[in-house]
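Have a look at this one.
Complex shown without one protein chain; remaining protein chains in place.
Chains here go by letter, A and B, matching the order in which they are written, and residues are numbered from 1 within each.
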Amino acid sequence: MTTKKTILTYTGLGLFGILGPFLFPAYTLSIAYLWMMVLMASTWDILGGQMGYNSLGNITFFGIGMYVSAVVQISVFYPGGVAEYTSAMGSIKPEFSNNQYFTGLYLGILAAGIIAMLFSLVFGSFMFGLRGPYFAIGSLGLAIAAAEITTTIDYVGGASGISMPLFPGDIEFRSVFFYVLCFLITLTAHFLLRWLFSTQFGLAINAIRDDEDKAEAMGIPTRIYKQIGWGITAFFMGAMGAVAGNMAGFIDKEVAYPIPTFGIFMVAMVLLGGKGTLWGPVLGAIIFHVIKETTWTYLLGWQWVALGLILIVNIVYFQQGLMGWLQSRYPEMFGIVVDKTNLQTKEQSKA
Amino acid sequence: MLDNIQLLFVWAPIINVQIILEGIFLGAVFALSAYGLALVWGVMNIKNLAQGDFVIMGGYLSLAFSQYNLSIFLILPLVMIIMFFYGLIVYRLMIRRVIDQDMFTSLLATFGLSLLMQQVMNLIWGPEVQIIDLDFPVYDAFDGFVTIPSIKIISLILAGMLSLGIVLFMKKSRTGQAIRATAQDPRAARVLGIDTDKIYEFTFSLNSAICGAAGVFVSVIWVLQPFYGITYSVRSFAIVTAAGLGNLPAVITAGFGIGLFEKYVGAIIGTAYEVAAPVSMLLIVLVFRQISMKKNRQAVK
Partner (left out) sequence: MINKLILGIGTSLVLSLMGLTTTASAKVEGDTITLGSSISLTGKYATNGLHTQRGYDYAVDVINNSGGVKVGGKTYKLAVKYYDDESTPARGAQLAERLIQQDGIEFMLGPYSSGMTKAIAPVSEKFGVPMVEAEGASRSLFTQGYKYLFAVLSTSEQYLSTAIELAAQSSSDPSSVRVAMAFESDPFSMDVRAGVVDAINKYGMKTVIDDQLPADLSDMSTTLTKVKALKPDILIVSGHSKGAATAARQINEMKINLPMIAMTHCEAAKVQEKFPKAANGFLCPTQWVETLSKSDAMFGTAAEWNAGFKKAHPSYSSVPYQSAQASAAVYVFKEAFEAANNFDQDDVRDAISGVEMETFYGDIKFSDAGNNIAKPMFMRQIDSSGSYNLVESSKDMTFPRNVSY
């Protein structure tokens, strides 16, 4: 990877990230959602792409984070406690001072990440013995069960949901504030992953993907690596859930556990961009989000047909994702030197 | 919860009969769609997430036919035939291309299919909740404590006959044997002159027809909406995962088991947990299988 190009990309994306909300103020929250989707795709790829564990349940951590942060934000400064707040079904409107609100929010985001990570340890303890489809289906089951059980817990409002504390500042500031949070979390995650994939951790999880039994035989403590991988995913998903909950203003089961939308989108985005690469999920998320935002709403009722078709065509015809397709089509662009003899053997092995 | 247990076992134990019957009806429909799933999964390694949408589609076709006042005995074969050809088309257009791919490809491709089908059904039949009432008599038992709509009995018998037919077909017929051979070892089957592509095609279409039949039962027993497919998919997956592939008796037992489990969880802990029950069951089964596999240092693959 030549550093010059990398720097160029980062400068470009960084400039877009910083200037975006100033250049296009009307789109601030749209771009915030873009970073959110980039984060979802990137963290999904830790397990899905790099480790070969295809999870359909990462959205569980998103929901857990959202609820944890709501509970923290309310309970820290509201004297009556969460139970009183939720049982009043939104009729209580606590007055928080600016300081209280922001302290509560930051504590909430942090707690959301940490508790989501703890949950990932619990889930991991009984999920990581599953491979392939069983892991995928098991994790989907986890998400559905989590969503259903949340609606029965009266402490967090049950099926009535929770109205989040109101943001103290004005509307422009609010958009920019949440935008910055989304951007920072995504940026942190990206650089953390970039560094992690270049360390022994990256090699180890790739080894798990390629052949877990052999990796284990070679003395790699696979379980620990799997836990760490899922823990990182959970932390960022939880923190992002906390931010998303505050952006939405009202949370219930549907907002917190959007299984058929974001839960599947994140996988689709990674597959679109190409899994197992650092940039694939980013590219996939950007393309997916932009296409969705520009066309979705004009299709009124047909959007799911379009999404279904995109998924099918993508998976049936571009199985390597766009990055993979580009890479095999124009290998020179990726700095890969094409050796003719190598190519021939490749084709032979294909046949 | 204590009240519910007392009610069930002390005050009015007779209502257990009703709950068990409801569980069995539910289980019969699940068992059918789960068996179809086990078939495609076992034979061609396709995890069909659109399974529930095939069921719902069968239900809507049955709705369409019921408007012509056809009897259920005519609707069932008609729906099955149409669904068989629908499965054939789906196979030729997409499933054929994802067969050799890794498992996640088939999951996602069929998820795409599921979205597509839901929405097309929504556009054709509208989002309204639909009901077919064939106006069959309802029988009472135990002083009116237990009621059994005859349509449910008919559905149960038809489902039983259908699965018996499939079992016999798999055991006795040439095609059935070829399907089983392909499931065991596709390469060997090919060497021995079985056209596996044709077998895959037939298997997928058969699954589609079975789902269609399940859909007919759903439509005459419960209600239809274009977006309900996912619940049937999840339950099918729970059953197949619990029972293992290619084991019809186990799939049917698991189907009834999950039906009963769901009803009893609903009756004892509360109906709020009725949807969580089958997925929790799935997780519990997976955990137990892991523990037993771990003794041999293996994972659930």
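Definition applied: a residue touches a chain if its C-beta (ideal position, glycine included) is under 8 Å from a C-beta of that chain, and two chains touch if they have at least 3 such contacts.
Bear in mind that the values here come from a model prediction, so they are computed numbers and not experimental data.
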- Query: Among the chains included here, which ones are touched by the excluded chain in the whole complex?
  - Reply: A, B
- Note on the structure: Out of B:62, B:225 or B:241, the sole contact with the unshown chain comes from B:225
- What residue numbers in chain B mark contact with the hidden partner chain? 4, 7, 11-12, 14-15, 18-19, 22, 26, 119, 122, 126-129, 131, 133, 138, 140, 144-145, 147, 149, 152, 222-223, 225, 227-228, 230-231, 263, 266-267, 270-272, 274-276
- Message: Touching the absent chain: which residues on chain A qualify?
- Response: 5-6, 8-9, 12-13, 16, 24, 26-27, 29-31, 33-34, 89-91, 93, 148, 151-152, 158-161, 163, 166, 171, 174, 244, 247-250, 252-255, 258, 261, 279, 282-283, 286-287, 290-291, 293-294, 297, 300-301, 303-304, 323, 326, 333-335
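Basically, only the chains that are shown with their structure count from here on.
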- Task: Give, as an integer number of Å, the spacing between the C-alpha centres of chain B and chain A.
- Result: 32
- Note on the structure: Listed in rising order, the residues of chain B that touch chain A in the complex are 47, 94, 97-98, 101, 103-105, 107-109, 111-120, 122-123, 230, 234, 237-238, 241, 270, 272-273, 275-276, 279-280, 282-283, 286-287, 290, 293-294, 299-301
- Task: Can you check the complex and tell me which residues of chain A touch chain B?
- Result: 48, 54, 56, 126, 129-134, 136-138, 140-142, 144-145, 148-149, 151-152, 212, 260, 264, 267-268, 271, 301-302, 304-305, 307-312, 314-317, 319
